[in-house]
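Report on one structure; see the data block that follows.
Every protein chain but one is kept in place in this view of the complex.
As written, the chains take the letters A, B, C, D and E, and residue 1 is the first residue of each chain.
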Amino acid sequence: MTIKTEQMVLNMGPQHPSTHGVLRLELEIEGELVKKVTPHLGYLHRCFEKHAEAMQYNQVVPYTDRLDYLAAIGNNFGYALAVEKLLGIEVPERVEYIRVIMAELQRIASHLVAIGSNGADIGALTPFLYLFRDREYILNIIEETCGARMLYNYIWIGGLSHDIHPDFIRKTKEFCNYFKPTIVELDNLLSYNKIFIERTANIGVLPVDTAINFGASGPTLRGSGIKFDLRKDDPYSIYDRFNFEIPTGKGLMGTIGDCWDRYYVRIREMEQSLKIIEQAIDNIPNGDVQSAIPKRIKPPKGTVYKRIENPRGELGYFIISDGTVNPFRVKVRAPSFVNLEVLGELCKGYLVADVIAILGSIDIVLGEVDR
Amino acid sequence: MTLYDILFYLFAVITIASAFVVVTTKNVIYSGFSLLLTFFGVAGIYVLLGADFLAIVQIMVYVGGILILILFGVMLTNKITDVDIRTGTIHLLPAAVGVGILFGALISVMVWTDWKSEPVELPVTTTYTIGRELLTNYVLIFVLLGLLLLVVLIGAASIARRDKE
Amino acid sequence: MREYFRNTWLGIYTVLVGMKITFKHLFTPAVTIQYPEVKLKLPERERNRLYVNMDDCIGCDQCSRACPVNCIEIETVKSIPGEDLGVTSNGKKKALWVTKFNIDFAKCCYCQLCVFPCPTECIYMTDVFEFSEYNRNDLIYKFATLTEEEAKEKRINFEKFTAEKEAQKTAAAAKLKEDQKTAS
Amino acid sequence: MAQVGLTHFLVVSSILFSLGIYGIITRKNAVMVLMGIELILNSANINFVAFSKFGNLGINGQIVALFVIILAAAEAAVALAIVLNIYKTYTKVNVDEIDHLKD
Amino acid sequence: MYEYFYELTGNTILSTLIVAIFPLLNVLIVALIGVYLERKVSARIQDRIGPNRTGPFGLFQTIADFVKMLQKEDATAKDIDSKLYNIAPVLVFTGSFAVYAAIPFSSKLIGSEVEVGLFYVIAISSLVVGGILMAGWASNNKYSLLGAMRSAAQIISYEIPTAIIVLSIVMITGTLSLDKISNMQTAYFWNWNILGGAEFGLTKFLLIPFMIVGFIIIFISTLAEVNRTPFDIPEAESELVAGYFTEYCGMKWAMFMLSEYGNMFAVSAIVSILFFGGYHSPIGYLGNSLGIEWLIPFEQAFWFLAKGWTFILIQIWLRWTLPRLRVDQLMSLCWKYLIPYAFVNLIVIGIILLL
Partner (left out) sequence: MKSAEEIFEILKIEFSDSILELDKDTPTESIISVDPLQIHQISKFLRENPGLQFDSLMCLSGVDDANGNKIKNADGDDVFENGTMSVYYNLHSIPLKHKITLKVTTPRTNPKIESVESIWKCANWHEREAFDLLGIYFLNHPDLRRILMPYDWDEFTTEVSRYPLRKDYKNPEFYQGMKVPY
């Protein structure tokens, strides 16, 4: 359309139902056509990095929970790995196995929220609630082991806060069996729904080279069709022992790298996580989970950058130690923070409604963006 | 004073008062929405004149079509983010005088002419009669109007879409 | 053209599939519970409100130091000889009067870091999770068993004791000096 | 106030007509001029329908009114398209300021 | 109905008002029960329980909400255009309520048995557009404005497929009167228009598939006209917060909701009149077989309400199943799919009728 209308600025957020938190998007629109998107952050800034400098190494762990509060175990995991690398300690086998299982459970839980809220943004509220029902299942399992539902403080430097609950293995297996038909149902209800496909396919196409240049990671990058997963490409913990696939966007319903691909990668990733859990759950060796926890954490001088594959992408901890009990500098390379930067690039030339779909498919957590 | 009379005066007042607002208010949006009331009042008058089909066509075409078109026109050609849309007026006084004279002349013609003012018996089923007439006596005009509407549709779309070079 | 009819068909078909699924769910039992009446059984490791068993607390301040948000506030007064503070359940002898043991639950982040260092296992997390208050100050829980007066008394006692001890010390020192003087 | 008859309708129609003329003359905004034209068309329609009830016109009056409504719709569509085009070209819609044919 | 009250009161105005109260009551009841059903059905679909605290099974929840709404402070934003802002909800409600004037609830309970009832219903519902535009404009909120513009475009576009399908029904029945259309489908359900109408023969069987297509099209387009999911783009919660009524609260907001539920019932009623025999029973009347004359209008009202509520339930069911379309897809659905199908349908029905 070439009818010239006035450009107007639409402030989406900080109070808006579907900006996934207190994000403010400044949309410059012409009619319904988006010309420019400027995200404004910082409404949830809680000074994590400043706080961390005043904490001892082990006291930082509860703070990392609050970054990506939908995948708190991943945050603990990354931080613990980084400090362990600084300290140069090895953790027992049992700890590694439990960490991996927990992280994969958490990945499923986090993807459930991501998929559900992506659907809810587009208007399908029912799948959202079904997915939350399934997420409760996971949260119950984790709660039984570590006592909290969201902010676990579970993975400690050199170990775990608790050993797994006696029922853990049985319940996790039950969950795996329960969850597989749910994915099929979700596919039928939402993924292959014509309206949903119309809303997401060919929308917000992110080419591979742009994605890499913008530093996108996780499902956002894999949706563009590149097989890059830190669990395979830069293996940490014991991920190299498991056999799993890296799902990528194939452009089944439209162009490679569109919203539907990003969405679908998450669903397929949940299946792969189930596969990892099934491989790991029977092989947990016996042992003590707290034996390797150092009494006093005082790493030598040095810097470390450790990254793991969090549900939202590459979560990196850059830690500088000056040889004291407090970290000198902790910088979090938050996947949502980096992925959100792509938004401005993706939304150009789409409609206001597409901005919501694209934002939902990028899947940000404001706790992590603002830190 | 029968119900018929009451309804007539009601609709007449609605029509004239809102038409007055249409031409006098400075706010374009107000006149747009007053126009809605005017059309509605005119539709009421049609009903009183026994033209129920026409009244509904009036509502459908004017309220549902033309008015929305005009409102869209207003919104597309003004700064839509202001609540007040002001519009200027020109030569108010000469216009008022001229229109006053015209109005006087019209009224005198209307009132003093000896019209044949016996109500005729219109058919109760106006829809049926109009339909019959349209497809018998007026069939050429009917078809031509259909063509005209098609031409207008295409023409309006092409005019509005013309790119500014 | 084929695409057109395919779209139409897919549109209708997928909608019907979705409707079938939601229709099935219309008759599945609800998964939610009626919260205040029905409550979930919480696992035994549940991490909610902290509780301090003051009988066992020896006032060592380790929990306060472990806390990442500084929500535990402890003040202690040393006991004077002759006072019997009792023993903890694992047989440790107490040596400090805990005059103040406040936990501010508005600050607490329920991380459980304070529980692990406790030598007598007297601070632990309970499964009480409903403790909302109208006033923020009501969220400061005071666990110390001593009353204000008792605490004051203990403090005065201790000061008196230290003063006495000081006096004794100075007296002894003076005496020693005297003795040395006389000896030399 | 006698029994409502033909004259009443004619008076309403002529008031509406005069208001429409007034609107066309005094308004600057092209859209407002269009509104004045719509008022005039409506007043004409009232006349047609009134004569169809009271005069010799019969159902033909209503049919003519119907044609007028259709023409009004066509006219409004074209007029608004032109107004939009003018707005695109001049970024203003005041009729007295649009005074050159080609820019 | 009107005659009955006219005899009772001897006053035209009073009896008109009394007759007008029934649809008003119906709108209120539809809104109350509709909101309750919406909550309950959505809860059941989502494996929840839904409201169950106020009264048995939470039945009084919507009444409690209504009372709350009445008490609410009428908070308004500072820079609104207060005149239009206050008129808009009334206009929207008027538009959706005026539809009820022509809807026959039973053979005796019709507000006004007009000759052009069907046409009237389509025309008067466009009054809502004016109200919506007014609300969106007067709120001085960009979300409201966008919602209003979307809504106006949507309602006007979807009137076309509706009108075309209505036209095909008019071709079969030969009348615009809703009462007459209902009466043509009397007696048993095989006389319904969706099953080819009252006559027997080849025409009836040829018509059935096209009537089903027509029913689907008119159901979709009326769904869009009343802004229900998947066509709730004007009030798309995740994009435009609440669309044109973002800035409204309290009773004015309730007016919009009333009109939404009133509209839902109205379009359900239209669909059931056009295709499902209106107020006529599908299986014959108890009053006829028992010989109790006065029972029949009540039975008719029952069947009419039952049909209306069935369609409302289907609307609710659809709402909680589907995501919503985007605004341009909505338009392309209308112009590229519904209108061509409706046209072809119309032409084929015309040919069948000529045979």
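What we mean here is this: a contact is a pair of C-beta atoms (placed from the backbone, for glycine too) under 8 Å apart; a residue touches a chain by one contact, two chains touch by 3 or more.
Just so it is clear, the structure is predicted and the values come from calculations on it, not from any experiment.
Interface note: of A:8, A:33, A:212 or A:325, the residue touching the hidden chain in the full complex is A:212. With the whole complex as reference, residues 41-42, 45, 47, 49-50, 53, 85-86, 88, 210, 212-216, 226, 228, 233-234, 300-305, 307, 314, 316, 318, 320, 328-329, 331, 333, 337-338, 341, 345, 370-371 of chain A touch the missing chain.
The rule is short, and it goes like this: only the chains that are shown with their structure count from here on.
Here the chain-to-chain distance from chain D to chain E, counted in touching steps, is 2.
Using mean Cα coordinates as chain centres, the one most removed from chain E is C.
Centre-to-centre spacing of chain B and chain D amounts to 6 Å, using the average Cα coordinate of each chain. Rounded to a whole number, the gap between the C-alpha centres of chain B and chain E is 28 angstrom. Residue positions 45-48, 142, 320-322 of chain E are each in touch with at least two other chains.
Under the contact definition stated at the top, the residues of chain C that touch 2 or more other chains are 7, 11, 15, 18, 21-22, 25, 31.
By the touch criterion stated above, chain A contacts chain C in their complex at residues 55, 58-63, 65, 126, 130, 133, 136, 143-148, 151, 153, 161-162, 165, 185, 188-190, 192-195.
Residues of chain B that touch chain D in their complex: 4-5, 8-9, 12, 15-16, 19-20, 22-23, 28, 31-32, 35, 38-39, 42, 45-46, 48-51, 53-54, 57-58, 61-62, 65-66, 69-70, 72-74, 76-78, 87-92, 95-96, 98-100, 102-103, 106-107, 110-111, 115-120, 122-123, 126, 129-130, 133-134, 138, 141, 145, 148-149, 152-153, 155-157, 159-160, 162, 164. On the side of chain D, the complex with chain B involves touching residues 1, 3-23, 25-32, 34-36, 38-39, 42, 45-46, 49-50, 52-56, 58-60, 62-63, 65-67, 69-74, 76-78, 80-85, 87-89, 93-94, 96.
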